[in-house]
Structure formats: structure tokens, C-alpha cells
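One structure is given here, and the rest of the page talks about it.
Only one protein chain is missing; all other protein chains are in place.
== chain A ==
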């Protein structure tokens, strides 16, 4: 699961008010190369929750993404775009868990697939 997906997933337990972002517990991270597409990155940038992305990238062991939400002028910098690209698309959580920030409930991630199926009492 890459961080682009993580940036859109929220805890789906019934009654949870603040289910985003899910915290990440890492057991295994893998890196998969993806072609660099600056147009895509510029288009998706406004849709990204920046703080969630930064936090997630740090959980995955990457600390080069700036904490403050970048100015739009940063999108002209290839250097910045490459870091953004790397974090958003090339880092995969292969094994571990996503954790509901409100209840602490863990959603396991195996072979890169998060399991968001709820138990009977969570629906």
C-alpha cells in the first residue's frame, strides 16, 4: 500500500469521529520504482493532506519531506517534486498495520493489502 492510498483511507469503525489519518505500524517497507510524472504530481498535490503524508513518511523511515505545507511555488522545483513523488508513490507498506487514531484498533496490512473489514460490533 502506498502513501497516496493511505492519504485517502480513514478508520471506518462506527461512531468514530476522527478516523483520519490512520497511524502506521511498520514491519516491512519496500520501495518500488515508479516513472516520474510531474504533471500528475502537480494535479494531485492540492488533494493531499500534507501533515498526514509527512507523518506517514516518517513512520516509514523517510524524513526529507518538509513539515510545513509547501507553497505552490515549490511545485516548480524538481528537487521537491522528486521527494514528493518518492514518498507518495514509491514507498510501500508491505507488512504492518494501520491504527485507528481514536480507538487504537489495528487494521492489519499483509502483502501490501490493508484489511479494513470490521467485526460485528464495530459496524
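Following the convention adopted for this analysis, a contact is a pair of C-beta atoms (placed from the backbone, for glycine too) under 8 Å apart; a residue touches a chain by one contact, two chains touch by 3 or more; residues count from 1.
One rule holds in what follows: contacts and distances are computed from a predicted model.
Looking at UniProt, which of "Ig-like domain-containing protein", "LLGL scribble cell polarity complex component 1", "MTS domain-containing protein" or "CENP-T/Histone H4 histone fold domain-containing protein" names the chain that isn't shown?
From the choices "Ig-like domain-containing protein", "LLGL scribble cell polarity complex component 1", "MTS domain-containing protein" or "CENP-T/Histone H4 histone fold domain-containing protein", the unshown chain carries the UniProt name "MTS domain-containing protein".
Tell me, which residues in chain A touch the chain that this view leaves out?
1-2, 4-5, 7-12, 19-21, 32, 34, 37, 39-40, 43-44, 47, 49, 89, 111-118, 123
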